[in-house]
Structure formats: C-alpha cells, structure tokens
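Note that this is a trimmed complex: some chains were dropped, and none of the rest were shifted.
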Amino acid sequence: MQRVRDGARWMLRLDEGQDLFATLAAFATEESIRAGVVVSGIGMLRRATLGYWNGREYSPMELKVPHELVALHGSIAVVDGAPSIHLHASVSGPEHQTVSGHVMQATIGILGEIYVETFPNRTFGRPMNESVGLRGLDLEPGPQP
Amino acid sequence: MQRVRDGARWMLRLDEGQDLFATLAAFATEESIRAGVVVSGIGMLRRATLGYWNGREYSPMELKVPHELVALHGSIAVVDGAPSIHLHASVSGPEHQTVSGHVMQATIGILGEIYVETFPNRTFGRPMNESVGLRGLDLEPGPQP
C-alpha cells in the first residue's frame, strides 16, 4: 500500500490481495484518523461479499469471479477506540452487469485507488441504533473514552 | 439531520424518513451555499423515483421496496434565489441488482451519509437550455439578482 497526504486529504493505493477493511483500518489507526469519508474508490475486487439490509440482517451475495470496482463510498468512525468503517460498493462482472450493496468483506485484485477526506479535529461515532439493529453514524458523539 | 463543517467541506447525516431534496435544499439555504458538489452519499432509500432522459422527458422508475444507496453525486446551484439540486444515484435491491438514474424524488431509509464540498465565493446557476429542454449547470453565470 502507498499513501500520500495533502492536509486532510489522502490518496491511497491498495495492492493485490489486500483485505479492504483491514487495510483501511490499519491506515486509520496509523494516521490517527477518527473522522473520515471514503470519498471515491476504483480498481478491482478479487473477492467480495455484498449485502442488502432486509430489515433483519444483511442478505449476502458472494462474488464468484473478480469484478471491476466502479464505486466505493463510506465513512470512517471510531467504536470502542478502534476504526469503524462503513462502505458501499458497486462492482461489474464479465458481462458488465452491475451489482452493489453494503460491503461485508472484500479483497483487492490488482490494485485499488482510494481517495479519503478526513475531519482532523473530530471523532465520528457509530453507536448501535437498537430500534433498527444496526450501528449508525453519529457525527457529534459525546466525549470518547 | 446532523451536519459538521471543516472549511468548505461538510459531512451530513440524514435520518429515516427525510426527503432528500427538501433536506439538502434546506441545508443549502441555511448555510448560504450557492455553489456546491454532492460528492458522495450512501445509506438506504426507503422510496425513490429514478429517471432516464429519453430526449423528451425523464422516463421514471419507482422503487417498489427500500434499496441500498450505493452512489449519490450531483451539484448545488441557485435558480431564482433558491437552491437547485441535481442528483444522480445508484441503488441496489434485495437481489443486489443495481438500478440508477437521475433522482426525481427520494426518501431516506434508516440514514444517509452525504459528503458535500462547496465553492465559497461562487454561485453556480442552472439556466434552461431551450434546445435540450433541460436546465444545465452554469459554473460562471452572470450577476444574480
């Protein structure tokens, strides 16, 4: 992985075989990012599982072959002192058909070009929304432990 | 809705049931945003109508069930002194299939995480392009009333 910074903005290049969540979480930890936006991302995914929230759980779809990563967007928050990363993606397969959803897991194929913006003096939270059964982004959580 | 600002950059969290256009328009009005970009957005849409411009009109498709919001991009301009918001979106349904288009109307489900960049000393316009029959973004309109 390569990373370059200009103020609150980062460009990342992920490499073949890297786990998307683990790599972004390590980046957030290493750079002390506590509030961020995964603004844009392209490349390929060698493997991925995409989810659709059916009101009770994420209904999963596992990609059978590598797909072009055509859109990647999300947020970086902190839960229990560790990075909490929420990502949605669109990917396209051999026939160029597009499937999309909440990213449950993903592994980079060839490379990923990912652009991140941060909010330097903030911490985003992601508390459990009990009525929904999901954690939801909180831009202004109270003081963190 | 929550909003946090860092200079010309904003992160917004929209909430269950909020109308996407009305909420973004109120935000633009309250924050005196006259030139902006809806750079990225994810979450869910409880309801939405997506359009395809067939050369004469937007051919609409109304979503029958909530969909994951996987991409949201667009621009904020001013028309007749009020915010004019142009949005395109991709959404995915229970089978992870993806439909997309010009957003005609949309209501947030659960939440929306939306990232906006603004051009502080500018006003974007959206004058009617009579030859096409659509309003089109003008980055450097003349003096506004």
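Per-chain numbering from 1; labels A and B assigned in written order.
Basically, contacts are C-beta pairs under 8 Å (C-beta built on N, C-alpha and C of every residue); 3 or more make two chains touch, one makes a residue touch a chain.
What you see is a predicted model, and the numbers here were worked out from it, not measured in a lab.
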With 2 identical chains placed here, what is the total number of copies in the full complex of this structure file?
3
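We take it that only the chains that are shown with their structure count from here on.
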Rounded to the nearest Å, the gap separating the Cα centres of chain A and chain B is 22
Within the complex, which stretch of chain A touches chain B?
8, 35, 37-40, 50-55, 59, 61, 71, 73-75, 86-90, 98-102, 117, 119-122, 124, 129, 132, 134, 136-140
Chain A partner, complex, touching residues on chain B are 2-4, 6, 9, 11-13, 39-42, 44, 66, 68-71, 90-98, 110-111, 113, 115
